[in-house]
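What follows is a set of notes on a single structure, which appears directly below.
As you look at this complex, bear in mind that one protein chain is not there, while each of the others sits in place.
Should a chain be cited, it is by its letter among A and B, assigned in written order, with residues numbered from 1 in that chain.
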Amino acid sequence: MNATVDVELAVIGGGPAGLAAATLAAEGGASVLLLDEQASPGGQIYRNIEAVCDRRPAIAAALGDDYRGGLELVRAFRRSGAGYRPRASVWEIAGDGALAVVGDGGAEVLRARRLLVATGAAERPVPVPGWTLPGVMTVGAAQTLLKASGLAAGEAVIAGCGPLVLLFALQSIAVGAPPRAVLLSEGFGDYLRALPHLPRAVGSLDLLAKGWGWLRQLKSSGVEVVTGVSAVAARGGSAVDGVGFITGGGRRDIDAGLLLLHQGLVPNGHLLRAAGCAQEWDPAQACWRTRRNSWGATSRNDIAVAGDCAGIGGALAAAEAGRLSALDALYRLGHIGRAARNGRALPMAAALRRHLRPRPLLEALYRPPAEVLRPTAPDTVVCRCEGVRLAALTELRGLGVPGPNQAKAFSRCGMGPCQGRLCEATVGRLLSDEPPLAGRTPQTYTIRPPARPVTVGQVAALDGLAEPAGEVSGMLDR
Amino acid sequence: MFKRLPEADEATIEFHFDGQAYRAVAGDSLAAALLANGIGQFGRNAADNSPRGPHCMIGNCFDCLVLLADGRTAQACLTPVAAGMRVRPYDPATAGSPE
Partner (left out) sequence: MTANGGPVEVAVVGGGLVGAALAYGLARRGRSILLLDEGDVALRASRGNFGLVWVQGKGRGLPAYALWSQRSARLWAELAAQLREDTAIDVGHSQRGGALIAMSEEELAGFGEMLAEISEAVGPENYEHELLDHDGLAKLIPGLGPDVPGGSFTPYDGHVNPLRLLRALHAGFQTAGGDYRPRARLAHIEAVEGGFELRSQAGTFEAGKLVIAAGLATPDLARQVAVEAPIHPVHGQLLITERAAPRLAIPTNIVRQTDEGGFQIGYSNDELGYVTGTRLGVLRDIAHNAVRALPYLAGLRILRTWGALRIMTPDGFPIYARSTEHPGAFVFACHSGVTLAAVHAMICPGWIDGDGIPEEQACFSPERFDVQTTA
């Protein structure tokens, strides 16, 4: 076994959770290395923040105060003395804790005494008819282009629900590229469902007020806003050229060269799942997430999690959770005692609770509609990579296929390059909750390495591995 | 589709897609560079040959695949554009083969 330890704490992911954690741990005296897939620190929300704030002030202003607010987090990280590896993707956490990383220089193995996974969230897939056409993207994708490259999404039709929909519509207006229309799937029923959660969220009225304010602002901007939209479908030949949908007023169709979809976020958990960290079903967020305690400790005692990859909580909560995990890492690494850890944690835990308070309300209000969770049009592509349509999965159910893993073997759904990221929730729902059993949670694919693409040649050239072969990861005991 | 905002318009790099020359800004991903030039279809799906272009922009969907000159595939949303780069649309029939 190769015992060389490169650092005490490796942090995977450079969003608010990872940045806050790496900063606190480095300031606390630990040797820290932060690995992030992006070219600069910030994660999804604060993507490219240094360059935008520095060189593109008008875009920074359009992105808003919540965006610019991240700059302090990034600056503190830069000052902290934590090591930083941009453009470095972690593709496996091996059974013995070795980190397999791939970057511009090829693949390599790093070792740390503890790992903090802060890989964030991804947008929930929105399987509607036509969603594989070029020009059908996610709202986050368009926002990424705005942050990273100053590209504005002109004349887009935006469809879905959630804060990001409103935020991005306003950001687009602010940069002078208003959307053609915003189609909101939420309707009156969602507001009714959300009402009971209001009292608990009262402590965070500012945030709620912001949300309502966004909607008002959007409605008064002159952009067409349609609520209670269902049956969104993209049409087109070699690219999208229009979108059909149903509203209270009946069926409609709008021309569109760009359709942006969004139905909330789900944790980016493949790395953790392949590493064998236990998962749990989160009914409110309708997704699987990694089981962890209040310090972010997972079922593997060398791995902790923080931020959206452990359950969606937003950027402020992510940073607080990152700090808590970093405190625990300092304690476990012997830099601070238990009392110091717990004492310092109190205000952070209180802040975390405050940031999480409006979540139940948001979750009730912005719950993805049933038709997104369980598409019904037979020709809807469910697995984008392998082009597997709903009708093919229905046929499998007829064969008695008991769940997503057998469905995968039989149809190739989930076997393509994305390894099921965009279809597992749909396939799980279609194949495991019928007949509906109370309390039954959708099954998922078994996830295996690599979590990120790495070539045969890069793996062949790896050194620094345990001999003969290391521990088994992601084991299944029986 | 997408248009570059004046403030971000610092296009100085030349690269090639499908034999055509285009300009990009240093620091762009290949995906941003192509979209900024009005190119929305990056290739064809390996399983059913349907036209595809970037969907998620964060490395998850693999619909932004292109082929590099040596035949390797690359996710355009995660690959920085570089001066003189030659890329081709992803096509399962030629994936793995050099230009």
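Points to keep in mind about this one:
We take it that a residue touches a chain if its C-beta (ideal position, glycine included) is under 8 Å from a C-beta of that chain, and two chains touch if they have at least 3 such contacts.
Because the structure is predicted, anything quoted here is derived from the model rather than measured.
When the whole complex is considered, the residue among A:V7, A:I45, A:A100 or A:L218 that touches the unshown chain is A:A100. Touch with the chain that is not drawn comes from one residue among B:A46, B:C64 or B:V87, which is B:A46.
In the full complex, the hidden chain is touched by chain A at residues 92, 94-95, 98, 100, 109, 276, 399-406, 409-412, 415-417, 419, 431-432, 443, 446, 448-450, 453-457, 459-462, 465-478. In the full complex, chain B touches the hidden chain at residues 46-47, 70-73, 92-97.
Everything below uses one rule, namely that only the chains that are shown with their structure count from here on.
Rounded to a whole number, the gap between the C-alpha centres of chain A and chain B is 23 angstrom. Residue ranges of chain B in contact with chain A, taken from their complex: 1-5, 7-9, 25, 27-29, 31-33, 35-36, 40-42, 45-48, 50-63, 65, 72, 75, 77-78, 80. In the complex of the two chains, the chain A residues touching chain B come out as 37, 39, 44, 51, 56-59, 89, 122-123, 131-138, 140-142, 144-145, 148-154, 175-177, 238-239, 257-258, 268, 384-387, 412, 416-418, 421-422, 452-453, 455.
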